[in-house]
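Some notes on the structure that comes next.
Only a single protein chain was left out; the remaining protein chains are all shown in position.
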Amino acid sequence: RRGEMAKSTQLIDNEVFRAYATYAAVVLLKMMLMSTITAYFRVTRKAFVNPEDVASLGKGESAKKYLRTDSDVERVRRGHLNDLENIVPFVGIGLLYALSSPELSTALLHFRIFTGARILHTFAYLIPLPQPSRVLSWAVGYSVTLSMAYKVLKTAWLL
Amino acid sequence: RRGEMAKSTQLIDNEVFRAYATYAAVVLLKMMLMSTITAYFRVTRKAFVNPEDVASLGKGESAKKYLRTDSDVERVRRGHLNDLENIVPFVGIGLLYALSSPELSTALLHFRIFTGARILHTFAYLIPLPQPSRVLSWAVGYSVTLSMAYKVLKTAWLL
Partner (left out) sequence: RRGEMAKSTQLIDNEVFRAYATYAAVVLLKMMLMSTITAYFRVTRKAFVNPEDVASLGKGESAKKYLRTDSDVERVRRGHLNDLENIVPFVGIGLLYALSSPELSTALLHFRIFTGARILHTFAYLIPLPQPSRVLSWAVGYSVTLSMAYKVLKTAWLL
């Protein structure tokens, strides 16, 4: 009976998996924050895309002037899409990596560098910082995911 | 030997994990449906983006008039991207949440509210329903994912 009860908790009892769960949650929450920042800029810049979103701002033609693109809104949206393109592979490959029995210290190094690089990437994109800060923070996160993928393929390889 | 045979099935034997698997599959299928709706509108509205897609609709210049944007197609595409931005965090954080030993009833409540909210969001976006139906259904789904992330971080925290 103990074995049965332990079933659902055993992965979360593993330290590498706990570290993965922590950092995966953090970077996914960081990605979710981009939705809120986009909404904030849409409201403060009065730049919307759907007619139903501006219905309360005026009647007929007077509301249509708010159906427009804004450079700050578009910048946040590009940052959000870049997060999707990079955080999705990290979360997917990172899960497999956490299950491939890496050393805890090595795993923490991967997770911490990736998370730090993506937070830096967001600041570099939104402030914006001069290049090459954005491209370098992107490349660091990308390399960490490649390194985890190498470990996964070395451990699991069954084609 | 029983232990060995049970390996692959034990997670799926756990009720919380089975609930997660069911709802994760449902929302991912709902997201996949957006591809088909986009394709349907592209064909019925004759609004394409790639030259090779309109080659069968006419020769040379006569086909180029179908390389255009259509407001219905763009609306479905925005709904699809919003799904990616919200369903990806749900699937990722939801998996970790399902492994953090929540009560089955609490887990079902989270999964059901999220799934209902995202289905409502799709109707609100595609019909479209007047605001604030879309923004509220988005906020409900977003809050459910935040609540699951809180449980994950409380259980797994290892930074």
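A and B are the chain letters, set down in written order, and residue numbers restart from 1 in every chain.
Here is the rule we use: a contact is a pair of C-beta atoms (placed from the backbone, for glycine too) under 8 Å apart; a residue touches a chain by one contact, two chains touch by 3 or more.
Note that this is a predicted model, so its numbers are computed, not measured.
Asker: Determine and list the subunit B residues touching the chain excluded from the picture.
Answerer: Its contact residues with the unshown chain are 7-9, 11-12, 15, 17-19, 21-26, 28-29, 31-32, 34-35, 49-50, 52-53, 55-56, 80, 84, 88, 91, 95.
Asker: In the complete complex, the non-displayed chain touches which residues of subunit A?
Answerer: Contacting residues on subunit A, toward the hidden partner: 10-11, 13-14, 16-17, 75, 78, 84-86, 88-89, 92-93, 95-96, 98-101, 128-131, 134, 138, 142, 145-146, 149, 152-153, 155-159.
Note that in this section only the chains that are shown with their structure count from here on.
Asker: Distance from the CA centroid of subunit A to that of subunit B, rounded to the nearest Å?
Answerer: The mean C-alpha positions of subunit A and subunit B differ by 16 Å.
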